[in-house]
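After the structure tokens below, expect a handful of questions from me.
Incomplete set of chains, arranged as in the complex.
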């Protein structure tokens, strides 16, 4: 299980590949569920030029670790990886990677989504969007289970 | 006794506060800490509070060297 905060751009597929290669689960996992969140060039009808992600060093890592621990208690998982960017983020940059390895797909899917939803709802990160005519803090995340 | 008080995101901009150290006497409440640091400004309804990096309802007994954080609803991911 690994949690990482990145201050520089990262390639989620390279990280996923590298972490998986470091695990001793070859032949044991049948299911990998992955989510990648990526910086869009628009939000709530406005063009977004870039974004700055603030966080709470110490608490953020601790909370992400708690989320992964909870997922590991609730589902049968072999491993999980969460990487989250902070700092200045450009269009198309990956923001978050959640990858979960399990024997069966049900556990992998459920746990991956749970981690992502919990991260969105409670992990201490805050986005400030740079717009064409100024900047704004994103007020809050909406639930991924119902569309707004 | 003293406590560290941290602010994040728009609260920093709004109150011009990032990190403060506040002296207090036993029994002080979180809202009293807030009043002291912000000079009695209104606490936002949607505020989130963490004590020693754990979410808190705000209804706790503060101890010496505790770290309290005030921040808005999160928007990561």
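Should a chain be cited, it is by its letter among A and B, assigned in written order, with residues numbered from 1 in that chain.
By our rule, a contact is a pair of C-beta atoms (placed from the backbone, for glycine too) under 8 Å apart; a residue touches a chain by one contact, two chains touch by 3 or more.
Small disclaimer: the values here were computed from a predicted structure and weren't measured.
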Copies per chain type across the entire complex: A x2, B x2
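Just so it is clear, only the chains that are shown with their structure count from here on.
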Distance between the centres, which are taken as Cα means, of chain B and chain A, whole angstrom: 27
Residues of chain A that touch chain B when the two form their complex: 37, 53-56, 58-59, 62-63, 84, 95-96, 116, 119-128, 137-141
Complex contact set, residues of chain B against chain A: 6, 8-10, 13, 46, 50, 53-55, 69, 71-77
